[in-house]
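Omission of a single protein chain aside, the complex is shown with its protein chains in their original locations.
Up next is subunit A:
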Amino acid sequence: MASNSKPATRKAAIVGGNRIPFARSNSTYAQASNQDMLTATLDGLVARFGLQGKEVGEVVAGAVLKHARDFNLTRESVLGSKLAPSTPAYDVQQACGTGLEAAILVANKIALGQIESGIAGGVDTTSDAPLAVSDDLRRVLISLNNAKSVQDRLKAIARIRPGMIAPEIPRNSEPRTGLAMGEHAQLTAHEWEIGREEQDELTVRSHSNMAAAYDQGFFDDLVTPFLGLSRDQNLRPDSSLEKLAKLKPVFDKALPEGAEATMTAGNSTPLTDGASAVLLASDEWAAEQGLPVLAHLVDAQTAAVDYVHGGEGLLMAPVYAVPRMLARNGLSLQDFDFYEIHEAFASTVLATMKAWEDPAYCKEKLGLDAPLGSIDRSKLNVHGSSLAAGHPFAATGGRIVASLAKTLHQAGPGKRGLISICAAGGQGVVAILES
């Protein structure tokens, strides 16, 4: 259960962030491993904040698609980085919520005084993805490995069938429903009557906001070029409603007969490779190091929904998480200067906002007396989000935390921002930042 009051603790400061530009799958970063990208990203952060040879309290990061050999991915990346080798590290994984969850974990240890500084990050590659042998073949190979006699070995080998040889390729689908995430999102879009045009409009705004932010130099101290790439490869500054309108809908398999498919490759995030990292600290540590404090992580919340049997949409968990966090902090949905709602799909952002505006849904599903109400769209994803940048699953949280912290810092003291990230498995991770 979520607690109703907050214990007296200090708030963790966000000092800054670093990420590599995000690349489209099987493109510029096709040869780069998760460890290569995370190490490069950590080293960029080290260079930016003068952490060469220094020990930070903890490095927490993760990847959604991970090779078995990468069981200690974050620690291995730290050992390959310019950070002191005495820096502890561990891996986390909460699907697309990984990056934000990592930041929350680091912030909580700072809040409790267990560490003074920490780095939260995430990385994903869909190019250098792990392939697994089929489950049947895996069982045969294990018994072959355990076989003591030649006879046992031959018996094990005899169980191999040609059909077992094909490798299993990781799929972006839910194990319990067999549906791709996009197919789930399309069901939700249909249910909430999210039209094609409003999805395309949100997409165009994401691209134009991010292109403008790059042009203004907003990302100069947030992004370090990698392997020749200096901007997100998916970014289309010239994206337009006309161009997006030409794209064919995808993800229509699960829709009921006659329902209109509205989601396209344009208003959905593409498979992407990339990494991000955020430096968090106590105010005292930041001051000692002569480093800035952009914002503080004030509070965070996770939620999950029963998208399998319960009739809720796969990506609707943040809708539940936000009101719980708002109540605990005595805030309304309108008490924010900036909103960062992760654009897994344009329809996800639109369905999230529509749900918060819906009195019946807010009462029945969220147990609220009144709807949370609407969001001023001019405060939403002001420097672009995942539709433009792309979405290397675990790297998205770090991208958003660093960008929002900088946005709040630029806006001046006392500004407040809300982060909402949906994740596979029907989960959501949300947080409040304040400058």
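We take it that a contact is a pair of C-beta atoms (placed from the backbone, for glycine too) under 8 Å apart; a residue touches a chain by one contact, two chains touch by 3 or more; residues count from 1.
Keep this in mind: contacts and distances are computed from a predicted model.
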Given "MaoC-like domain-containing protein", "LigA protein", "Extracellular solute-binding protein, family 1 ABC transporter" or "Phosphate transport system permease protein", the protein name in the UniProt record of the chain not shown would be "MaoC-like domain-containing protein"
Given A:147, A:227 or A:304, the one touching the chain that is not displayed = A:227
So which of A:81, A:94, A:209 or A:234 would be touching the chain we can't see?
-> A:81
Mind listing the subunit A residues that contact the chain we can't see here?
-> 31-33, 35-36, 39-40, 43, 79-82, 225-228
